[in-house]
Each structure stands twice: as structure tokens, then as C-alpha cells.
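Missing here: one protein chain of the complex. Every other protein chain is in place.
So that you can tell them apart, the chains are marked A and B in the order they are listed, and the count of residues begins at 1 in each.
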Amino acid sequence: MTAPVTPLIQVRALGHAYLRGTPLEVRSLDDVDLEVCAGDVVGIVGPTGSGKSTLLQHLNGLLPPQDGEVWVNGVALSDPAVDIRAIRQRVGLLFQSPEDQLFERYAGDDVAFGPRSLGLPAEEVRDRVRKALDDVGLPFAYKDRLIAELSEGQKRRLALAGVLAMEPQVLVLDEPTAGLDPQGRRELLGVLSGWCARDQRAIVLASHNMEDVTAVCTYVHVLVGGTVLLHGLPREVFQDADLLERYGLAIPAATETMHMLRERGFPVSTNVLFTDEAAREIEGLFGGRAI
Amino acid sequence: MAGPSEFELLGRVTIGQYLPTGSRLHHLDPRIKLLMVVLMITAVIVSHSLVGLALLLAVVVAGLLSARIPLRFALAGLGPMLPFLLLLALLQVFAIPQYGAGATVIWQWSILKATDRSVLAGALLIARFTVMVLGISLFSFSTTTTELTHGVEHLLRPLQALGVPAHEFALVVNIAIRFLPILAEEAERLMKAQASRGADFGRGQRNFIARTRRLLPLLVPLFLVSLRRAEQLIEAMEARSYLGGKGRTHLISLRARPSDYVALVGVAGLAALVVQLSAANADAFAWHWLTDRLL
Partner (left out) sequence: MNPTTRKIVIAGAMSALSVLLGSTVLGFIPWWTGTSLTFMTVPVIVGAVLEGPWVGLAIGFVLGASSLVQANIAPRGPGDVIFTNPLISIAPRLFIGPVSWLVHQALRDQDDSLALKVAAVAGSLVNVILVLVMLGLHQSTPQTLGNPVARTLMFAAGVGSALLVAWLVYRVLKGDRAPVTLTVVGMAGSLTNTILVLGVIGLLQIAPWTALVPIALFNGLPEAVVAAIITVAVVTAWRGIDTGRTGSTV
């Protein structure tokens, strides 16, 4: 980010409890702050049940804020008069395993669901489907493919296209790579970075997978028990390996290797996220010779 | 505006609404409780006697009190029905031609005509529904779903000898109870995903075409997800060599105590009495007795 800009999404002191006001009340979010600006890829990391999904559902108004406030483009979501459909169009949300939610027979019809619910004319629906399929790296001809005959990775990308066809400015994703093979993962992350790089867009993604986070995220929030435990640049956050491990969170494999070497007394930096960086550190141990 | 309950389905699934007060009624053998409910329902349906139904009502209310279930909980089920209940009663009084023929007319205004028989029919209708609502509430507030499935299976066991797959049926009920929250969650997720893509689930919308059109995107994946989950469960059960009910032992064995039998005999006696009252035309007797004293 360069100059200070109005954030696309701003979350202040957000709190949420399920079954509020009953004896079964469960607090799932407490005093959460978050900011998403154009160009950001914000990662939300946390163990199962840490409130990640609940937080994401606040970002497009699926859950209205109980405590605190959420602003999208400066519009407060707690305002009862807010145009919630416009908000949901602005902030696109892709749920976990979205391929289970495809409901049409043919790929194109599923992508067209959003544009059609906006009441767009057929020509523009077609245009949007073409653009969205293109964004996720599927040829336009795939619109006539039977969904049942697509691969799992293709189905995931098709579901993503369904959200992109709404032409959101912020894309919110829950565990976008869960269950994909390494190839499918790389492709999807490539699609996401490519999409985000254009037109003042931003991404928020929740993930278990630290490699995903290091690969694409510009900023990371670590959510534990409904509160933000740590936040910062990925490099800063993953420095605190002990703290993260105490909460059962893995750190990137390269970072972890460096921590292990350091514990054994090797003079390496733990400020490492990627394998090539780790390789350079290890080369350093051997006096800079390539190994 | 998205209310907090726009997508919340689980809260409205009321089967298995259990109120653990730990009363003696809660501890009765579930088989006995089931039998008692069946007896009560039969008596309510068969009986044509207001006196008998009043008797049943008194016993059910006593049961609710002794089970320490707040009466307002049980009555909550009656509230929303009241207008329709009255409408149905009025239909009985004025619109069923059979009650009009050959009976004494006690009130008439142009084509509206109430006879002694039609008024009795209306009163019976209200009494029946009230007893039924309170009785079944009593049962469901004091019995867990686990107890219920065990009760059903044990009661049906004698039928197993006749070839009725009682154990399997109990398993069906069990699986259904376990699937219910999973499917509700799945439905909620689908609704949210589609709302995120511009679908409008705001209630109060009464447009038939619009509602039907947005149903398919919701229902088709919901059916497919439940069938897919079922396939996974089938695989898991077959991998563990599930072979059906024959020769299976039970982790929980139900044992009826003397107090259970006392309760059952009591209710059976009551049911028989109510049916007998109806057959003996007790209402007419009570009516004459009352009018003789009062007038």
C-alpha cells in the first residue's frame, strides 16, 4: 500500500455469540479488529473452532455484527437500512468445499446464477460468464460441460468463477485449497494472485495451510479462541514459532526447519518462509558454497 | 435487512425438545411411556364423551405438574392454533350437514343453524385437540430421542418374530436423528453461499414463481449431499461388517420396574374408563344430573 486510503473493509471490536441470550450461548468472536485495503491479501490463520468462518461471514453481512462494527466501503453493516444485496455483491464469499454446492447440470448455468439473480440481460450474463471462466483459467467452451464430468480441481475453480461472476471488489475465501492435490493448489493460488493484482481488488482467505499463507498473503491474523492472538506480516508472525505451536498451529516447513537448526546450535536466521530462502541459509552454513 | 435468524434452521427443528427436570416421570421406562401415549391417543380418538375427555385432560395436566414442566411450555403449542381451532369448531357447529339432520335446533339465524349435536361436535373437537397437544408435549418434554428409539425398537421386538424388521426400523429412526442436524447445517451453508451470490432469502416474499425458482438451487444439492453422506455411511457400515439386527446385543438394556407397571395399568384403566364413558353415554347422564340440580 502507498498512500493512506479508505480501507475496503474495516472491522472494529467485533464480537459474536451463537445462541445469544440462551443458557447454551457460545462466544465465537471477541474484540476482533481487521482492515483490508486494495491490493491486500489478508490471511486468517487459526485452529478449528477459532472463529475463522464466523469472522468471514461478517465480512459480507451474512451475519450482522452483534458487538462492534463492520464497514464495507465506509458503509456500516449494523445499519438496518443497509442494502445487504449490494454489500454481498461487493464482497464475494466462497465457502469451504464449494464444489458440493454446484447445483446445475451444465457449468455455464451455475456460473450464471449470480449475474442472473442480479437481473442482468442475457448478453451481459454471457459476458460475465466468459470473463469469470477466463479468470479461473477455464475455456469458455466449458460452459457446456456437464459439471459431473469435471475434475475436483476444475469444480473448485468453477465454483470460484460463480463468485467472480458477481464482479466483487473483495473476495473472501474459506479454506480455498483444502482437499486439492499440490497441482490443483498451485493453480488455484495462481488464479487468486492474478485476480487480485488488478483493479484495486483485495482478498481475505482463511486457511490451515501455512504454505498457502506464505505463498500469497501480504498480511496475517492469527485467530485463537475468537480473538486475534498475533497479526503482522507473514515473516513477523511466523517468528513466534513457540507461541503458534502452543495453539497447535503449524508454521511453514521451511521456517520450522530453520527453528530446528537453530535449536541445535546452527547459526541460521529463522526469518525464512520459502524453501529457496532456507536453502540459501543452509548454503551459508557451508561458507556460501553451493551444495 | 439480514436478521440473525435469516439462515438459522436448527433452532426451528423442534423434534427432541427435551426438558431435563429429573422428575419421576422422566425416569419411567420409555417403552411404558410410549405405550401410555398410544393408549391415550386411542382413547382420545375413540371417545365421544366430553366427561371422559375432561378426565383425561385432568390426568395429563397432573402429569405435567408432576414432571415439573411449566404449563406455559406445554400451552405454547396451543396458542398459535387457537384461531384455526375455533374456526374448525365453528365449521363443526354450522357446516357439517350430517349434524343438522334430525337433531334439535337450538339456535338459528338465516341459513346458519346450530343443533345440540353440532354444538357437541364442536366442543368435542376442541377438547380432543387440547388433550392431544398437552399429552404429546408431556411425552416429548420428558423423553430423550435416544430413549425414544430404544423404546420403539423394544416395543416392536415381538413383531420381529413375524418378520417385521423392528431393529432395522429403529436404526432408520436413529440415523435420521443423527442426520438431521448435519443436513440443517448443510442447508444453512447452501443458503448462505447462494445469498452471497445474490439470491434473496428474505422472508415475507410471496411471489410463487420466484420462490419456486430459487428452491431448486437449494433443494437439489441438499438432496445430493444427503444421498452422498448416506453412501459414505453405507461404506463405513459395510466396512465394519454390519449385518443387521439378528443376534445383536444391546449396550443399554431396558428394565421396567414395578412403578412402571403401576403407571401403565393406571393409564390403561383410564383409557378403558374413558372409552366406556363414551359408550355408556355418560355426557347425557352428566347433563341431566347437572340440570336437575341447578334448575
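Operating definition for what follows: contacts are C-beta pairs under 8 Å (C-beta built on N, C-alpha and C of every residue); 3 or more make two chains touch, one makes a residue touch a chain.
It should be emphasised that the depicted structure is a prediction, and the values quoted were computed from it without experimental measurement.
Asker: I'm checking contacts with the chain that's been left out. Which of A:Leu77, A:Ala112, A:Leu150 or A:Leu230 qualifies?
Answerer: Only one of A:Leu77, A:Ala112, A:Leu150 or A:Leu230 touches the chain omitted from view, namely A:Ala112.
Asker: Which residue from B:Trp107, B:Tyr242 or B:Tyr261 sits in contact with the chain not drawn here?
Answerer: In the complete complex, the chain left out is touched by residue B:Tyr242.
Asker: Which listed residue, B:Ala54, B:Ala123 or B:Leu171, touches the chain dropped from view?
Answerer: Of these options, the touching residue for the absent chain is B:Leu171.
Asker: In terms of residues, what is the contact footprint of the unshown chain on chain B?
Answerer: 9, 12-15, 17, 41, 45, 76-77, 80-85, 87-88, 91-92, 95-99, 121, 125, 128-129, 132-133, 136-137, 140-141, 163, 165, 168-169, 171-180, 182-184, 187, 203, 205-206, 208, 211-212, 215-216, 218-220, 222-224, 226-227, 229-230, 233-234, 237-238, 242, 244
Asker: Considering the entire assembly, which residues of chain A contact the chain that has been omitted?
Answerer: Missing-chain contacts on chain A: residues 104-109, 111-112, 125-126, 129, 143-144, 148.
The definition used in the following text is that only the chains that are shown with their structure count from here on.
Asker: Rounded to the nearest whole Å, what is the centre-to-centre distance of chain A and chain B, using the mean of the C-alpha atoms as each centre?
Answerer: Spacing between the chain centres: roughly 46 Å.
Asker: For the complex, which residues does chain B have touching chain A?
Answerer: Interface residues on chain B, with respect to chain A: 1-4, 7, 11, 189-190, 192-200, 216-218, 220-221, 225, 228.
Asker: Given the complex with chain B, which residues does chain A contribute to the contact?
Answerer: 19, 57, 60-64, 66, 80-82, 84-85, 88-89, 92-95, 98, 100-104, 113-114, 117-118, 162-163, 166
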